[in-house]
Structures are given as C-alpha cells and as structure tokens.
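Have a look at the structure that comes next, please.
One chain of protein is taken out of this complex; the other chains stay put.
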C-alpha cells in the first residue's frame, strides 16, 4: 500500500454535468475535498471550499445572496472568489478570512474542477471530450454513478474489453474479443488500445444497430487520457467494406465517454455517456440505447458497477498488490503508469517502484 | 487534537429526566461509561456500571429483585451500592466482586450523575437549574435529543445567539442581534453574555407573546455553568418601560434551559426546556411553545440539531483547530476556557495551550 493518495491533484476532473449546476448551492466531494458549486448570474460556474472559514459549517447549507454565499450558521458572506465580505456584529473584516476557491470551467457539457495548485490550472488542458458536445454525436448523457471503488478500477475495466464476454454476455460480449490481437500505443498523456475483429458474427447489440445481415469487421479503439478520462471508439461495418483501412461509411459507429472522478481513495464519481453518429434523429433509439446501459440495475453499466464494487471489497479483504496481470492488461498498465508519473511529479515516493508487473 | 477526553469527569451531568427513571432498569451512556439507572423502593435513584462483574453482560438486560439487580445471564445479584450479594452454585462470594456505583441525585426534575471520583461528589455543586422546578416558571420539558456532535458545539451555539438570525430566520432571528453590543462577564465557574437590543421591532415569536403593538427592548442574558449547563434569560418589554434598568413588569420573560451531557467525544445528550413566567396557566400556550421548539424536525431545536450535526461531520473531515473566531464568540470562548480549567485540574496537558485564540 502506498502512503500517498492514489490520484493526482493537479488535473481537471469532471465535477458535475453542466445542467446540474444552477444559481443554487450544490455540494460535491472531489479528491477528498468538499466543494460547493454554483452558477453566477453571468453564467460562470464557481467552486468553493464547502466549509465556512469560521466554524466549518458546509456553505452548501447556506444560501446565495446575489453571487455571494451566506453561511447558514452565523451569516458570514463570501464572494465567488472565496473572500469574506461580511462578518456578523463587527465592522472590521479579517483580511485573511476566506475559503478556498477552485478553478472551474464548463466544457463539453461537463463542469471541470482543478483540485490542485490553481497557478497550474490551464483550461487548454481539459480532456478532449468533444464527442459529448451534442453536435455530430448524439446520446442522452446526464447520468452519473457513485461507485464504491478506487477510480483506477473503472479505468482498468474500460481499458480491457475482454470483460465484455463475461460481464456483458448476451449483449456486447463475444468470444472474438478474446481471440483477436490488439495493439497498445501511448503518448505522455494518453494510452490507446486498438482491437480489430475481422469477419465475425456481430454480437446482438451491434447486429441490431447495423440492420444488415452477414459478417462484420468490429473495432474497439479505447483512448485513455490521464488521469481519469476514457473514450472508446466502437462500431461494426459489413466485412470487406473497408473499415479497417479507414472507410466506415457502410458501418455504424458509437463512442462511450467516461469521466471518472475520485471522491476518496475507494470511491468515485462516474460520469458517462454513449453517443453515436448514425440515425442521430431517432430519439427512440437514443432512449433505448440509454436504457441498454443504465436501467435500474439491469443495464450494461449496472453490470460493471456490480463487478467493480465487489472487486473493491475483495481488495480491501485481500490486499494483494501489485495485482497479477495478463496480456489483456497491457492497456490498463499503461494507464496506471501515466497516473503514476503524474503522482511522482506531485508527491515523489522515497523508493519509487513501478507498482505493476506484467506477467 | 488533544489526547485527553474533551469532558471533565468530576462534574454533575444530567443523565435523565426524573420521570424517566422508575422501579425498572434503564441503560444510558454518560461520558463514555455505560450506566444502568433505576429508582429504589424508597424513591432514591441508583446509577451502576452497566456491565456484570462476571462476564460483562449489561445489567440493564437483567431484572430487579427488590432493590437489587439480577444479571440476565448467570443470575449474579448486586445491591444498589454495586456489591455482589449472590453468585450461582457457590456459597462463598468473592468480597471484591462488585460493579461501580456512581453518585446520583435527583434535583430540578433531572437525575444528575457524577462519573468521576465519588469522593469529590458534592450535591451542593449541582448546577443551578431552579427555573425547571415547575413553580414560578412553566414549560413542558421532558424531551431530549441524542445529538451526533461534541457537547461543546452545543455550548458554542447557545453562547452566541447571532446564529438565530440565520438558523432561526422567521421566528426569533433578527438583524438587531447582529447590530447590538454585548458584554461578557465570568466567574470561576460561570460565563455570561448580556445583550440588550433597545427600541427594535420585535421578531414574530416575541411580538406574539407580548401581544402589544410598538417597539420593544429585547434582552438575551445567557449564563453558562461549567462544564455543561446553559440558561438563557430572554424576553421583550415595550420600549421605555424600564426593562434595561430592572423593571420587566410590562414585558414577557422566558428562559431556555439546556443541560448537555457528553456520551462520547462526538455525541451528546441534550436535555432542554423552555419556560416562561407569563400566562403560566395557559396550557395551550405551553403546548404551542413546546411545538415551536420541537416538532418532528420543524422546530427551533430541530434547526439547531441539523446545523450542529453537519458541523460535527465537517470538523471530522477538516480537523482545523483551533477554530477561527469572531467577536461574537467571546462568550463561547470563556465557556471553553472554564471547561479547559476543569480538564487541566483532572488531566494536565504536557504543553498546555489555551486552544483558542480570539480574532
């Protein structure tokens, strides 16, 4: 077990869907920090430390007065930069009285918060999540899970889709996933797993989307962006129509979008969406795809939630680390290496070990 | 964080309302100690350690046999002084077999227990709670809260009533509380905050009690008696009728009575009453004032309970001590100093620090 937290702080994390944040106080915990979120009158989102400077009552239990927050206990007021602007029964305000203000930016339909050093926050470094913008790609989105697991278990899960065969048998699982070769590439900030399954029977979900008989070429191109975003470019096209060489025009293409945000070492938020670039006007299809993923415990993501949380409980009982790894874990291992590099930059370990060892 | 417990043991604490203790066994935890309470045939209240000498089963799961307690597991018997008087299947009783007996006295409608050294227990030192006797002052009483917070947070709350403006807006809150000067005085065992608000509009609750139009003089004279009792002398009188100089005859006067008893470091019992010296025969008024304070989550005390428990959770997450303080905290700071003096006398700290610092 390492002593440092398992998540870097100098990073943008998804804190909320944009539509969740209105001109009202909303509490959310991010990377062990209690944050109160709200939208100012000019539309900008604000993220402040959710604890009054005076006696620590969560500011989210107070109220907005214009764009300032009034504490619900003794009425101290803080502006959207976190500076105290009113104290009860005294005229002089201690100039150091303030709560922490976190950089916060709304982009790609999500509110991103930077829990680390504000001087390092650069909005240009917000993860690429453009599929979520609602223009070319269509999906409902708007849902998130509170998962009782280390955020890295979610990344492990998404970076190796062989689990689909077992966790999601009957919908997107397929033996071909196990049998097909894959390639792992990486940059300083991203890791990518590319798997092509050529000339296979499509699994039920994709057969229904394609609506054409016959064998298909199926692709899964999973891209991790450190520390906690995964986008999966997935789809099928009739075999021999050129998808592997770049022509997907005869096929159907979707993308799963996952922004995972640590809450504590063993819990996380999981913002997700599944979008597609075909039949984008078909709102019934949009709805049914959403239900296929999240449906009161019966959807694909619900199946993952069950497995991930059971795995976390098992890890707590059997603290066997590093895990034993298989070939299929190569993508997840690169993702963890990139996270470890970010952690090393923030919180160097005395005797830094990779912490992972491929079998 | 200090290593010692935050409550002195050599003190009288309210353990129960008198009417709660009958000729039957009742369990209650006080200052980290499990206590079984009962009333003897002669009316005296008894407080014993709630764990059998033999195998620790709570005696409160047993039964009374006359004025002795019979353990519900193997039948050991203990008299009201805690001495074992019967052991199963043996004639000789180990002379050291006993459970601890705590000094216990019924006074001012409450049962007071002394969890510390019995040799130091002096019934004359029971806090002054005469308002509760049911003679001159009238109120229902009889209710208590189990609060998930450090007992000192309740004292902080009561010693600074500016919080009424925010926590109790719409009933007893008023901007004048924030704007009016106050005075703090103290003795070796008590601290008092006196605030007069002269010529103000009465807040809704007091306007209704007074039943006369026009401006009022309002007073809040809050008296803390270490370690854990607070009595607030509160009321209003028509402006200019002499209340500030001692003639309250034209006004209405109430008192809130709070006896707070630590259960653990972060939980407490909260015995309270609100009594008045006007229209004392009006039982409908008595009932409606009770409901204004405690009403299934909607009363004044319920509002405090919400804030206090949220504050405790925040303290556990953000262990920032000492707190930052405002001018309004002067009374609470004196209360904490008096508690610290009692603690120092019992459990000296190596490097005693005041632990509090006024802003």
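In this document, chain identifiers A and B correspond to the written order of the chains, with residue numbering beginning at 1 in each.
Assume a contact is a pair of C-beta atoms (placed from the backbone, for glycine too) under 8 Å apart; a residue touches a chain by one contact, two chains touch by 3 or more.
Note that this is a predicted model, so its numbers are computed, not measured.
Annotation: of B:18, B:58, B:142 or B:238, B:58 touches the absent chain (contact as defined above). Within the whole complex, the absent chain has one touching residue among A:165, A:241, A:264 or A:277, and that is A:165. Only one of A:136, A:179 or A:282 touches the absent chain when the whole complex is considered: A:179. The chain not displayed touches chain B at residues 34, 51, 53-58, 61-62, 70-75, 87-90, 94, 97. Across the interface with the omitted chain, chain A contributes residues 156, 160, 162-163, 165-167, 177-180, 182, 306-307, 310-311, 314-315, 317-318, 320, 323-328, 359.
Note that in this section only the chains that are shown with their structure count from here on.
As a whole-number value, the distance joining the C-alpha centres of chain A and chain B reads 48 Å.
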